[in-house]
Every structure is written in C-alpha cells, then in structure tokens.
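With one protein chain withheld, the remaining protein chains of the complex are depicted in position.
Entry: subunit A
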C-alpha cells in the first residue's frame, strides 16, 4: 500500500501525548465505530460497549502502530467486527448464510405512524434479521462505504463472494421491506 495512511499522523500525535489529539481521534472515529456496531448488533448499549473496547485497543496501539501494512481504519474495522462477533456468538445469534433467517415479529403500524424514526427502526429490524455475513457485507460496503476490495479483505473473502453476499442481502431486504409495508417504503406514493 503506497498511499499515506490518513490516520498515521494523528496516531503519532497521540503517542506524543499531544493535547487535543485524543479528542480528535474520538471525534473522527467514534461515530463510524458506533454506527458499525449498532448496525451489526442492533443494540445501542452493546454497540457503545464495543466502541469503548475498540478505543481501548486504539490507545494501546497508538504507540506501536507501524504504517505500511494495513490502513489504520481497516484495522479498526477488523477490531470492531471481532468484538461484534464475540457478542453475537455469546447470543448464539450467528446464522449461517445457508440458514433461513428467523422472521422478525413486526406488527403492522398505521400509515401515519411511519415517520422517520419508525422507518429507521423497521430497517434496523430487517438488517438484524439478515444472516450475519450478509449484514456484515452490506454494513461495510453500503453504510461504512469501504471499497469492495477492502471490504472483501476485511471479511477474508474474494470480491466475487462479497458481491454474492451483497446481492443476497439487498434482495432479502427488498422483499422483506416491500412485503411488510407495501411499495411505499420504496418511495412510491401512499394510497
């Protein structure tokens, strides 16, 4: 990797105990970490714990970080994903990609209650119902906006396998979200 790691300089400043560097790292990485963990776990409290644990690793790693191998952000994603999978395993929530996911109990809501927050919750529920690897692929590629090569490397799979997981994830989400609410969730006009 020839590109300069965009986090290398900040890590050096943290290692040098520069005032403000720690806060800058928190501002830069915490929202992304929290979003990743929240979408992987579907639980805000657990996601917060994961983010905190990930930051403890960052503080330890700052003095030892050597550029030239992986980007710091990629390493951080791997750390956070490992922490998420530890929790998912504890919940025995990991479903193999070949297993049919459990349907989520979602009682229909009146149309006028489908506000922004409710819509977000419905998507969260649909995400949570995905098999873990499909969810991971979608979260990394769509929400975290990692390049496909990087997301595939993080997951330890080929780009073709990543595409397959993404296609299945999107197909499942489309049918689940369209099926339960009608086509209006896809931006079509309400009846």
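The definition used in the following text is that a contact is a pair of C-beta atoms (placed from the backbone, for glycine too) under 8 Å apart; a residue touches a chain by one contact, two chains touch by 3 or more; residues count from 1.
Note that contacts and distances are computed from a predicted model.
*Asks:* For the chain that is missing from this picture, which UniProt protein name fits: "Transmembrane protein", "Cytochrome c oxidase subunit I", "Glutamyl-tRNA(Gln) amidotransferase subunit A" or "NADH dehydrogenase subunit L"?
*Replies:* Answer from the UniProt record of the missing subunit chain: "Transmembrane protein".
*Asks:* For a quick check of understanding: of A:12, A:123 or A:153, which residue touches the chain that isn't displayed?
*Replies:* Candidates A:12, A:123 or A:153; residue touching the omitted chain: A:123.
*Asks:* Can you list, in ascending order, the subunit A residues touching the missing chain?
*Replies:* Subunit A touches the missing chain through residues 14, 17-19, 22-23, 26, 30-31, 34-35, 38-39, 44, 48, 51-52, 55-56, 59, 62-63, 116, 119-120, 123-124, 127, 138, 141-143, 145, 147-149, 159, 162-164, 166-167, 170-171, 173-174, 177, 185-187.
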